[in-house]
Every structure is written in C-alpha cells, then in structure tokens.
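Below is one structure, written out as structure tokens, with a few remarks after it.
One protein chain is absent from this view; the other protein chains keep their places.
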C-alpha cells in the first residue's frame, strides 16, 4: 500500500480513492439524492463567494486554532458523522477517531458506524468524540443511548433532524446497492437497525426537550437550515446548531447550508456555536464559512475519500493539508487568527 | 419484454424508452419547437428554485392526496393530454387511462389520441377522464363533441388555447416525420382531422362563452400563461386554468408555466384550481409547483416515455415513483400534507 | 446542385452552406472580431428574452407586412449589406436583390459588393435597393456616389459609421485570408478600394450634414449603438437609425444592438424607423426586436449562408422560412399584425 506521505494535494486523495473503491461504493460515497442538484449546489455556494483580502498586517505568526464547548481545536474543522465508514477502510471509525485525535479536531461518531462506540472510545481515549444519534427506538432506547455516550466519555451528543426518511439516492438504486446489506450496525442490538422507524419520522421539538432533559452533555441539532428552526433549537436548549443539507444526500434541491449561516447566526446570537457542512474540500472553504459566522466546518465525503485513499494516515494527511491551506489563506487574507475572519473579507461572485 | 417491476428510478424509464422508440418517434416525443429554448427553459425554471426545509414537525404520517373538482386524487398530478399515444404503445390512451385509474389520478384524453374516447371510457369506467379538445369544426361540431364527453362520463372538459397554429418542431421537419401520417385520428369522422382549421385559429373569448353555455361539466382552459388571460378565463366561466407552454412544442422562447403560477393565482384568487405542466419529472418538481400555488401538475413527455418504456405498467410505475418521491419530499420539507407546501419553503437559486 | 426546395429549416441552410464553402470562406463569413465575444453576445441577447404570449385573440388572419419610408414590405426584415457576396455565390448581389424582390423585402447593396450597383439595378428594377456607403474618397467622390444611387433608383442611402477602421478578424488573420484579394471592388474605379481611407476614419457629424445636403433620398446611419448618437443622428437629418455592432465583426466585446433598441427608440421618438441587426436567424428573433421597438431586422450572415446553400433560390427559401416562422410566432403570441408586438409580450430570462 502507498503511504499517504506522497499525497501533496487534496486532488490526489480523490484520485486515489476513486482507484481503490469499487464503483458502487464510490457512488454510495460521492452521490446525492435524486438529480444531485443539492449536491452540486453545495459547491456552487462555496464558489459563489470571493475574497477581498487585506495586506501588510504582519501575519508571520498565525494560528488556525479555535474551540468548541470549551475544548480547543487545532483547526475549525471536524469529522462529520458517517454511517458506513468500514466500507471505505476496514478500521472504520477507529481510523477517523485516531486521525482526528492526532490532528486535534473533534470526531463525530455516527451511531450507524463501525466498530461500536465503546470500542472507539477505548482505543482513542484522548479523541474528542461526539455521538451522532438517529432515533431507532422509544424514549427508553434513547435514554440508554445517551447513557452509553456519557459512559464512553463523549464530548457532546448530536441529534440528526434532517432524516425523517432517507433521501432517494438514485445511484444506489440504479446500482441495486444497499449499504445496510453491506455493513453491520454494531451499535444496535440487532446489528441491522437501519430502517427508519416511526420514532425518527415523528421527531418533534418535544423530543428535543426530552433529550435535553436526559443529559448535561452539550446537545447539537444537525440538519437545521431555516433560521426559525435555528431559533427554536436554541429555545429548546440546544447548545449548538449544525447547519447541513446532509451533503445533498437527503432532500434534493435543498439550499446549501453555507447560505444559511448568516441568518442562523442572527437568529441565535453570537455565543452559541454554529457548525456547518456540505461540500467542504479546502482551507478557503473553511475560511469562507467562518467569515460568514460559522464556528467550524464538517468534513463528510472528504473524510470518506481520505479513508479510502490511505486509511488513518490518509485522514491525517487530509487534515494536515487543510490546516496548511487554511493557514495559507489566513496569511493571504491578512489575518493572524480565525477570529479575524469576517464578512468584510467576502464578496458575492458568479460561481 | 421486461416488466416494469425492475424500474427503480425515473432515469431508467428514459433509458428504456430511448432504447425502444424509433429515433424519429423519440424526436417527436421529446423535441420542442424551433431552437428548443422553451423546452429547456421549462427545466431551467424548475431547477431555479431551491428548498429551505423545516424540521422536527412529526412527519410520520403523510398524505400526498388532494382533490380536483371535488374528486379526490392520490397525488397532485395528472396525465396531460397527448395526441398520438399509440406511437409509444399500441394500447395508447387505454394504457394511460388504466394506469391513471390504478394510481388514483385524472387522465386527460386528447381528442387526437387513440382509441376513441368511448372505447377508453368503456374500458376504464372508474378512471377520471377529462376530454381535451382542439376545435376542428363549427359550433355544431363542438356541441356534438361536448355531448360525447358527457355521454362518456368525463369529469371535465379541457379546451387547449395555445395552438392557433402548430409549433414548428424542427426535429420532425428534419426527419420528414409526420405524426398525422403515422396515426389515425379515430375521434374524428374522417380519421385524419389534424390540420388546424380556421375555427381553431380564430378562437376567441366568445367561443369560450359558447362552450361554457354547452355543458355543466367543469371547464378547463389549457395553455394560459399571461395573468390577464387567467383573469379573463375565470371571468368567462372557466372552472380552472391550466398554465402550460405545451411542453415547449408550440411557441419557442415561451416563458415556463411554472414562473406564471404565482401571478395566475393572484389573478384568479385562492379557490379555482390552477393546473400546470412543463418539464415535470420528479416529486420535488410537483412540490415546487404546489408551493407556488398550483393545484396539480401534468405529465406530458414523462407519460409518453413511461408508456414507451413499459406500456400500462410503465405508466403505473412512473406514477408510483412520483408518489414515493413526493412523499419523501414532504417528509424532508417538514410537511404532512400537500396543503402545507407554501412559498416560504422556496428560494430562488441559479439553475 | 440540390434545389432549395428540399430545405425545411434554417438549420439545413447552415449545414449545406458549411458543406459548400471552403473553410477559410466559411470563417470569413461566420467569424467575428478578436475573441468573438461580441459575436456570441448577439445571440445571447436574443436568447435572454422570453415571450409571455396572449391567447384567444382570433389570429386566423395574420399579416407580417410593414413598411419603410412609405414602401411596403412583406416582412419586417431586409437583407443587410455584405461586401463580398460573390464569395458565397457567383451571382453575388444579383442573387440577393432578386430574392429580396421576390420576397418583398428591401435589399441593402454594399458598395463593396459585386456586380456593380448599376448592373443590379438594371437586372432587378422592382427591387427596393438601398446603397450602403463606405467613404473611400473626398466630398466630390461622395457626391458622385450619391448621384449613382439616385440614378440607379435606390430607395435610400445608408452610411456605415462603425468602421473607422476594420475590426481584427482573427480567423482571417490566422487563415492568412484576405477578402480584398479574393474579390474585385467593381463599384470603385480602381476595383481595389478596400483600404480604409482617412476620410472614413475621420468621419464626423459634419460629414453627415454634408451627405444630408446632397440628396433627398432617405438617409440611414448604420452602426449606431449609443442612444445619444441616435439622437444626434436624428438631429443631423438621418431618416432612420440602423443599430448594429456589425455582426460582431468590428469592435470585440461590443454590446448587442438588440439591447439598445428601447433606448434608441426613446431617444428619437416613435416616428422614425429603427433598423437593427446582429444574430438574427429566426422569426422569433424578429418578433423580439419589433416588440422592443424596432421597425425591421437585417440579415447578414444568414443571407450569406443562404446564398452559399442555394444561391438565389436559397435566399428566397430562407426568407420564406422566416416569414412562415414569424407568422407562426404572431399566431402563438396572439397577434394579428406586427404592429401588435410590444414589450408587454417579453420577459428577461437567463439565456
């Protein structure tokens, strides 16, 4: 196997991943819902912003560091929850957690991922792990899951609210590919709990209030887009909103999360973290999200591609490329810290 | 022959249709007038709208049902009138009517289609049939046609007003293809009445008033685009306006009907149905039209393609895919019913 | 040789012309200045307008007729001046004039075309000929040219004002092709007067006043774009302004003439004709120009292509296709006459 040491650009990660993944798994990882308009829209949104940099501001010393819920992060980025990580590398979530720990960023652990949360937590005690929950049972089930997250030392809990049903991913339909058949859901007793339950589809703000009552861990709602929902999230005790259209895999034609950052920030005020994802591939992408008011950006497909390209080392390389790119962008924008990124550095442009 | 059972996506319908149709028939079905700018514009209009969804609204129970003229529909969609259905499947309108009945949606029967209206009505007594009329005779002829529609138990009558002359479909001109030569107009005595008559070209609001006086069946005017014409339609007793640029087959460079929904709705008020067609291929397309104020969306080319792909079963599969997609979109938009779709869920975007 | 009788669409004219012309002549005819941005912009401008048609207005009887300087035209179109017509068909201007006469439209005769003005006038006494002048001599020379136009029975005189220098047509430069070398300038004593003279480059409003003083023939200024220049034209006694960017062959990145119609019309008032050209290929294009306020549209490249495709018969076919298309567009727009075309029928759109 190649070592990731000879990967110099994110592009090379993609090329290598493509070469290593079976076509149907490549499609599963990189495809979107239906016509894939939401998927493309995520990149278009990022490419619709240009930078208007400042100069001569002494940027010899720069830091890409920030923090989330009082924990420091080396980079305003995190690994987004991915449910079938073992499809891309046999180590699965272990690899992601290890790379995130090494790079100093949080790692979301999807409840659908492999191996079990406890195994990941045991292997990576210093990683900042955040359990992402899909509801596949009643309130007792939920209480039990939250208990496991606390026991495993998770830094926060994340409830995904954009998945009342699964999006129609037509590449998978055409390929007759089912990730459910391909991987075990080891965090569930029956190891197969992928079907969406009534509980998930019926989720309402009441359930958020209930979840809130179960734990003192920070609570993140993932999949918010409407500013009114951001406001409701704060009102119901969420500690952070995570703006996302699920990488274009759920609702086709969905607005990009990036375009909702400013409205969400206005809705919930300056204090609570606003996380965002969708199409992030580079340091400049992260800089844009932060300039609009986000706290950190999540890496979904890029994480999967890096895993496929080089396993744990691949994810580490990817994160260190992002850090180098972001540091580079800060310097060229005239910023020493990510806190100096603001909307005055941005201009709308044609993508 | 393949059964339609193995069609999982609308895309597969198109692929299959392309494989089965003779090139000139494919061109006849899928082509538009002159430069095909109106044809493309229909899709561009749909793709120029994005969704801004709501979450946590308990969407476990959803319904795609609605109603038209007091009759319930399983889906806010209908089969648009197509004149030469037997080119795509030998069963022609019989197949469309059967599939529409099975799926619980109305079926427009073009006066140009095969077999005769009466034969379709006899075979599908439970189908909701709406006779679409092109005027090819004088007022006596029209009275007679309306009488046939009433006798056949049609649910409504539809007069197409965007076809004073035929659009110049250049693919057909280049292919030296004539649908008139290819199919019998069995609803006409001479079986060949496709030439546009002075009566059709001379149609005016007086003729609408006359048609209105002939029957108590609901009257639909098809091919309205200008809001002032929508207002005039209501004033002249039309029970519904059907916004359409005829799938881009008539006036090249014509605006898409989708972009006229809001103005038409404003012109005629909240009560009368607004039907719309042009480029509809998916559940999200239908959701957009409804969010803008339409009552239901018509399926033209997609109907023809489904017929070609799998006959009656193909149309059924197509309609059930649309229903699944729409239900999916409702869930992901945070809606339980189609009535909850409104313009607050939409944002303009680059296509 | 094929007869033009089997040309059913304008597309077929283009295909045939391409097959018949030597590549360098094809490039000379169809190319534009430098990067060809102005050339493309002409089509983009036309495609940036959509129609919002009216219905039920009794369009059984329609007329595409209009008039210019009191002379009736069967179609609001004319053959634009082209300097090297004999490159496309050996008959040259004779073919254009004959076709224009047969179709009932005016024919501009470029002073650079072949054969000599007098020969064309003799052969086509019933054609409406308008001599287009490039200044290649002093005021005496100009007086003489105007005298020839009057003697030949021209209906008007046209001075082209957008050609102080020739545009840099890079296809020709790359092809090392020179139209000057390829054709004789038979309207000039030395048969080679193509070099731009100081007189042409030095043209000013004074020269317009002088030209105005020479004749009572209607005077047209060709190549106006700025509304202020349209106003100055009227002030200096021009009877019509001819908006044109010379088919994108002169100033690269030049605005399309179409986009200047409304401002020019506002500048000179409702009475004087506004002619326009640039990218016109179809009846709908002409309808758009008229809806914006133009009187008639000129055909440059399309004329050359039709000549190449079928000589005199080719131009006739082209004009009759345009007439059929325009009549068709009128019907589908709800208009009986070209005078009914107005801006309320147009909407801006993405091209």
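Chains here go by letter, A, B and C, matching the order in which they are written, and residues are numbered from 1 within each.
We adopt the following convention: contacts are C-beta pairs under 8 Å (C-beta built on N, C-alpha and C of every residue); 3 or more make two chains touch, one makes a residue touch a chain.
What you see is a predicted model; the values in this text were computed from it and never measured.
The chain we do not see here touches A, C in the full complex. Per the touch definition above, the residue from C:146, C:186 or C:225 contacting the chain not shown is C:225. If you put the hidden chain back, the residue from C:117, C:158 or C:251 that touches it is C:251. Which of A:53, A:147 or A:237 touches the hidden chain is settled by the complete complex: it is A:53.
Among C:161, C:258 or C:274, only C:161 touches the chain that is left out of the view. Within the full complex, the residue among C:18, C:37 or C:212 touching the omitted chain is C:37. Contact with the omitted chain, checked across A:34, A:89, A:239 or A:325, is made by A:325.
By the touch rule set out above, chain C reaches the unshown chain at residues 34-35, 37-38, 41, 44, 48, 161-162, 164-165, 167-168, 170, 173-174, 176, 198, 201-205, 207-208, 221, 223-226, 228-229, 232, 250-255, 260, 351.
In the full complex, chain A makes contact with the omitted chain through residues 8-9, 11-12, 47, 49-60, 282, 284, 288, 324-325, 327-329, 331-334, 347, 349-350.
The rule is simple: only the chains that are shown with their structure count from here on.
With chains as nodes and touching pairs as edges, the resulting graph is an open line.
Note on chain A versus chain B: their Cα superposition corresponds to a rotation of 90 degrees, in steps of 5. Comparing chain C-alpha centroids with the centroid of the full set of protein C-alpha atoms picks out B as the closest. As a whole-number value, the distance joining the C-alpha centres of chain A and chain B reads 42 Å. Chain A and chain C have CA centres that are 59 Å apart. For chain C, no residue reaches two or more other chains under the stated contact definition.
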